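The complex is shown incomplete by one protein chain, all other protein chains being positioned as in the whole.
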Amino acid sequence: MFVTITMTMGWITYSKKPHPIEKTLKVLGPSDASYVKMQDNFNAQYKILHPDIEIQYISFPWNNIWRKLEFLIVANIPPDVSNIEQPYLPQFVHMGRVEALDEWMKNDPEFDASSLYKRCLDEGNWNNEQYALPYVFSPVCLWYNKTLFDREQVAYPTRDWNLDDLVSAAEKFTRDLDGDGIPDQYGFFTNNNHWNRYSPFIWMRGGELFSADWKRCTFDDPNVMTSFQWLADLALKTKASPKPIYLSSITSVNLMLSGRLAMITDTRYAMANFYLEKNKDKIKNFVFDVSELPHDKTRASCFVVSELMIPSTTAPERKKMAWDYLKFVVGKEGQEVVAKEDQGLATRIETAERMVAHPGRMPEHDRAFIDSVEYSRYCYWPFPADEQWFATRSDLSSVWNGQLQAEPVCRKGAAGMTKAIEDFSRFHPEKELPVHTEFVPFDKRSGPALADARDETQR
Amino acid sequence: MKKYEESRWSGGRFREALAGYGFISGNFLGFLVFTSIPIVISLYLAFTEYHVLTPPKWVGMRNFKEILWCHYEDVPVMEKVKTADGNEFEQIKMKTVTNPDGTTAQAAETVRKLRPNDYNFWHYSYNTVFLMMGIPIGMALSLSMALIMNQKIRGITFWRTIFFLPSVTAGVAVYLLWTWIYNPEQGLLNLFLHHTLGYLGLFPEDHAKWPQWLGSANLAKPSLILMGLWIGAGGYNMILYLAALQGVDPQLYEAAMIDGATSWQKFVHVTWPLISPTTFFIVVMGIIGGFQGGFMQAYVMTEGGPQGSTTTLSYYIFNNAFTWFNMGKAAAIAWFLFLVVFVMTILNWRFGGKKVNY
Partner (left out) sequence: MTSEADRILAESRRTISLARRTGAVVYGLALTVGVVLVLRAELAEKFDMALLFSTDTRGAVYSLSYSLDKGEHWTRLEEKSPGSGVFALTPPPDYRDPIPVRVSPEIPDSVLDTELASGRLLRPKDAPADEKKARSELKDILLRPVRGIPCPVTFSIDGGLTWRGTAKEAIEQRIYTFTHAPEAGLEILLRARPASSNAVLGVWAAVLILTVPVGLAIAWVVLRLGYFTDGFSIATLVFFTVFGLTMIVPFIWMISTAFKTQQEATLFKIQWLPWPIRWANFADVFRTVQFGRFYINSVFLASYATIGLMFTSSLAAYSFARLDFPGRDKLFLAYLGTMMIPGAVTSIPVFVLMCKIGWVDSYKAIIVPGLFSAYGTFMLRQFFMTLPRDLEDAAKIDGCSLFGIFVRIILPLSKPAIATLTIFTFMGSWGDFMWPLIILNDTKKMPLPVGIQFFAASEYPDPNVLMAATMMMIVPVIIVFILGQRYFVEGIQLGAVKG
């Protein structure tokens, strides 16, 4: 009897309601609430334009989503469209799992590549082929507490500041408030454990983290080593920043919200924190604003971007459906959904320009994000060096705390990562690592392969 | 009667053979499809590079060379420096070189060394063998438990049930439970040690100095061994030993006692040889299982451990095959593992078989 019960249960659970596969679009993405919400809005909008197609969002927790994608592709049940985060895109490209989009873009009259920010498009361009289209991004800018600036009577940051201006202004804020000899209020802090915080400061000085062909790690470049040391000295030598160890239980954003930190660097997603329910009363007490990052020898900033790609093993007839969806997301209607979410910026130029301004709501100079796009880029690291990258990162935390100097750590990290890349190449000699290239508009393309080095004018 | 034994293929025998084949057909089909053919296929895959989506590409011994062989390499010389808070950091030794145009620059000192191709492989093999060190300890524990439990008391079943509970429940849930027990801040083990040893002053008060168990590269493997002992001490091995002990003829003990033997001598000369078949069985099973084991612990508890210290070969194979889809390399490692197990079993049979004589 027990047997029959289980068997009937099995048949019940086994039988599925049939849905027409040809009219269902499978999209893979993270299961974070913000992504799910955005996807719901996409679905609603898409239904208006294509009423017969149903979108199925396969959501998966963030930490394992790339394994899931790989598994689905290998097992021959790939999603039609997938989110992809940058460090993994070159890896999937190397394995040949990503559909090249150049042909689709060229042959589709409705798609206009120039409507998207070129810098964002570049991020999906490898080996002179476009592999992914960006749909939401956010550069890093300088957030500052206007009220505190007023109180201490320091001039607001502008885009013409250089790094010395930044340090001297920040030092004016550092002071001891309750008389115990230890400062409670600081001027500037950047969370150096995150690559998108320290990479702008390195690029500004002209340093690069990896060689253009990804064969070598250039952490031991003098510019890079000086930048890391400068970042550490912000807390150790100058009085501008607190030591990171003190912030282990309170984040920089929260410190800023308590009115005790004047400037931080962060992406536009930080705004979500400011407008959280629980912080509403805190921000009544101060005014915050945004400015572009200061510059050194050149201008540089880092951005985060989310992209969509099409797995190459999807059936050809479904690829058309997938391409239509991709077109929609980076087109006018999809980008309006993104802009309405108000977390990241829309990658479509016209939408971003039109919808970024929110008069009467902080930050006032929201445009700083858009202005900084032209010199922003993503921070890549070659995927064979993943393990070593994380090991170097944990070594670097000793640098931020003043236990070690930046130079030996950087040299060790460079050697380790270069060796990891060499080992990888030795056992995969048939295929080179993919090279990051730039998107070139179709009408400007002349013959075969273009230069693969990064454009010198970006420096 | 002769005509019934004339031909092997006479009626009765033929029917019997047919029935024989019929009966095992289902099982045999499974055996073919899921065991024997895959063995051959995986041997083939071990010599290829295969990523499932594209056809396998023959590369010969490359996979095996990758895991087993070594090469010469210019390795930078490392030196140890002390950090500001007393820790040590290994950094690269630099030396000044003069460029052709007279300027000086800093470059790393290198030395030509023989380096394994896949250092991880050897590290993980070491982990696997280390974790197998728990087998003799577990055996000794089970044996002592069995010796003590070999008494006729009412309620011995109660104790046996209690001792057997950990083995019966062994699985992912128990590993999750132990992950929480090994939590350095809030887990049972550290809190208990702090409570008991702390009173005697043997345990540091500072939470930061508490042993990190699964989070420390040195302690992770012993923690896994300890957990394995807890799970296995009162388990299958003990039951086996109990059965074996109950098979020992009490007259032998009496004879030994008459000869004036102490309990230790009784154990060594009477008990141990008589239960040696069981010991042998446990050792063989332990070796076979030990080489293939450690997967669940690595996956559920430590994700491979702090700096790869709890990754065993079977977890490495899993990662190669089902995370990175390097089927060729995974098959190569799996076959290497199989050969090792095979050789160990044969060796054990040869030499251990002698111990079974009594």
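We just call them A and B in the order they show up, numbering each chain from 1.
Rule of thumb we're sticking to: contacts are C-beta pairs under 8 Å (C-beta built on N, C-alpha and C of every residue); 3 or more make two chains touch, one makes a residue touch a chain.
Note that the structure is predicted; figures quoted are calculated from it, not measured.
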Omitted-chain contact residue, chosen from B:61, B:162, B:217 or B:257: B:162
Selected residue (touches chain absent from view) among A:34, A:107, A:158 or A:285: A:285
Option touching the unshown chain, where B:131, B:145 or B:256 are the choices: B:145
Hidden partner chain, touching residue among B:35, B:96 or B:251: B:35
Contact footprint on chain B, counting only the chain that is left out: 13, 15-17, 19-21, 23-24, 26-31, 33-39, 41-42, 45, 52, 145, 148, 151, 153-155, 157, 159-166, 168-174, 176-178, 180-181, 183, 185-186, 188, 191-192, 195, 207, 230, 234, 236, 239-240, 243-244, 278, 281, 288, 291-292, 295-296, 299-300, 314, 317-318, 321-322, 327, 330-331, 333-335, 337-338, 341-342, 345
Interface with the undisplayed chain - residues on chain A: 2-3, 6-7, 9-10, 13-14, 61, 63-64, 68, 71-72, 74-77, 151, 177-178, 180, 182-184, 186, 242, 246-247, 249-251, 254-255, 257-260, 277-279, 281-282, 285-286
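One rule holds in what follows: only the chains that are shown with their structure count from here on.
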Distance between the centres, which are taken as Cα means, of chain B and chain A, whole angstrom: 41
Touching residues on chain A, where the partner in the complex is chain B: 67, 70-71, 73-74, 95-97, 313, 395, 398, 402-404, 408-409, 411-412, 415, 427
In the complex, chain B residues that touch chain A: 51-54, 62, 66, 76, 81, 83-85, 87, 89-92, 94, 108, 117, 322-323, 325
